[in-house]
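With one protein chain withheld, the remaining protein chains of the complex are depicted in position.
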Amino acid sequence: MGLLTYVVKKLLIGVPVIFGVTIILFYIMYMLPGDPIKLLLAGERVTPAKIEELRRAWGLDQPVYIQYFYWLSHVIRGDLGVSIVTKESVTLLISQRLPYTLILMLTSTLLSYAIGVLAGLITALKRGTLIDGVVSVAGVVSYSIPGFWFGLMLMLAFGYYSKLLPISGYEGPQSLVLPAISLALPSSAYVMRLTRAEMVEVLNEDYIRTAWAKGLNKKRVLFVHALRNAMIPVVVMFFLDIPWLIGGAVVIETLFALPGMGRLLYVSIIRQDYAVVQGIVLIITVLTVVFNTLGDIVVAVLDPRVRIERGGSL
Amino acid sequence: MILLIKEKIKSFSSSEGFRLFMRHKRGVAGLILLSFMLFVALTADFIAPKRFDEVDPSSRLLPPSTEHVFGTDQLGRDIFSRIVYGARIALWVGLLVVVIEAGIGVPLGLIAGYYGGSVDKFISAITDMLWAFPPIILALAIVTILGPGLTNVVIAVSIVSWAPYTRIVRAKTQSIMSREFITAARAVGESSFSTMFRYVLPNTLASVIVLATLTIPSAILYTTALSFLGFGAQPPTPDWGAMLNEGKDYIFKAPWCSIFPGLFITLTALSFNLLGDALRDVLDPKLRLG
Partner (left out) sequence: MPEVLLDVRNLQICYETSRGCVRAVDGVSLEVYRGETFCLVGETGCGKSTLALAIPRLLPPNARLLNGEIIFKGKNLLTASEIELQKIRGREIAMIFQNPMTSLNPVHRVGFQVAEVPATHFRISWREALVTAVKQLGRVGIPDPDLRSRDYPHTFSGGMKQRSMIAMMTICKPSLLIADEPTTALDVTIQAQILKLLHELKIEYGLTLLLITHNFGIVAEVCDRVGVMYAGKIVEVADVREIFESPQHPYTKGLIECVVARRKSKSRLNQIPGAPPSLLSPPSGCRFHPRCTYVTHKCLSEEPRLVGVREGHLVACHNHERVR
């Protein structure tokens, strides 16, 4: 099948997946402890009849699947509900914070891959030498370091010993530097290993020998033939890694007091503001599916063998 | 089954593999580091000068000294003692998470690889979907439902990351299935369950052990992250992540509260990673891409 058919197919699969996850998501939220009504009233003394009335008004007396459709119909219209705590629109809250998180995620992923791919290529080409050994060990240490501790240490270094970069709040793009580094470092080591492994494997392939046999120069063999193949899994991982970093973003944003979606999630969980939590998790789900689908599409663009439909797992 | 394992261990220790491992400098370093951590964890009662929950308001936030090797925290507790007891928690948690993950992931992988077809597709679909989702978010969701506490964190992290086990075991099972002795076993009338258990499983063990060694560090990192957010171990439990959570408020006044717990998390994760790398190079180089 052609590239276009493949892409359309992947996009179409994405939609039911999102729906499926929203159902699971909604059910999880439904199971969360804490009675929203009680929170709403925040200690006011009300008669049980009034509580029942409120419950009916919010639709909380209906069975689960009706509540789901209720919720879904709102979501499609862009209404993610209202924060039980601040009474603001959830959509508004999230849209104010999402850009910060997205920028953080993108920059840290880019940084992570820039470092990782470079290190990986160097170690692949200089296999077995001292450089390889040193960089590899540095890599292993990197992904043993907890990102949040690294962030704390960076805070210490820059907040105390040298006031070069801001460590709290958002004052402009420079506020994202330390958080991005904290997120990027541990994952860059994984990227390095992947790049190295792929490159080494590709360099041992027969078609590289063919390339040499044709009389091509070193630069051409490495870039046009070797890298072009080795980088495929790496580029795909790039897209898949972006949503993965959201998890780390929750911790890092909280630590560095950034006004992002991750921190909002954390705060909302603690305040039991489940409407917000629900909204955020929905957005994260959508982002995950979008980036995964992008990754699938990118594979097909880069690797012509994938475009033929094959059976097996997704 | 036990006899098989004993045999494998015996043949392994005298094999070339063992010698190869010993030559792997990083692996040996990892082993030494891990042994050190284990030693600390096991002898915590003896080497800790104070109890981990012993509060002393007069000695709050003291820098490292001969009396308090790592200093004291905001409640006057000796950090060194807390770190030492924390080793127990970290190792125990790591082990528990991996055991549960393997307990879920390995059978699923076996079933998927053995039966193939729609069973495989179903299991693979769920596994892939779960794996694509940012793990911390999912773990947070689970912890929110179950409530805070170390046990719940263990459960949450295990549920979130059994996917690699399923993947590896499935792949291994598929390759084993194509070998003749399986057809022979079934021709003789062995039941599916027995075939899986007696023939397929032992051959996947090497890969599973390597994977386990390599996923313990992420288990430790995730659980400490959740504790850092306040959802895991509750005070006064000396979980290293929780210690970081408490210490971060005093990062400038008393940096030692934050430096040491994180350092030890790193060292512990590092030891497993080094060890796991060496094991993998020796036992199953194909796992390189994780």
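Chains here go by letter, A and B, matching the order in which they are written, and residues are numbered from 1 within each.
In the analysis below, a contact is a pair of C-beta atoms (placed from the backbone, for glycine too) under 8 Å apart; a residue touches a chain by one contact, two chains touch by 3 or more.
Predicted model, so just to flag it, every value in this text is computed and none were measured.
Across the entire complex, contacts from the unshown chain go to A.
Note on the undisplayed chain: of the listed residues A:Y27, A:Y70 or A:W212, the one touching it is A:W212. Among the residues A:R97, A:H225 or A:R263, only A:H225 touches the chain that is left out of the figure. For chain A, the residues touching the absent chain in the complete assembly are 205-207, 209-218, 220, 224-225, 228-229, 232, 302-305, 308.
Assume only the chains that are shown with their structure count from here on.
Measuring from the averaged C-alpha position of chain A to that of chain B gives a distance of 23 Å.
By the touch criterion given at the top, residues 17, 21, 28, 31-33, 137, 140-141, 143-150, 152-153, 155-156, 159-160, 190, 193-194, 197-198, 233, 240, 243-248, 250-251, 254-255, 265-266, 269-270, 277, 281, 284-285, 288-289, 292, 312-314 of chain A touch chain B in their complex. In the complex of the two chains, the chain B residues touching chain A come out as 26, 120-121, 124-125, 128-129, 132-137, 140-141, 144-145, 147, 217, 221, 224-225, 228-230, 241, 244, 248, 251-252, 255, 258-259, 261-262, 265-267, 269-270, 273-274, 277, 288-290.
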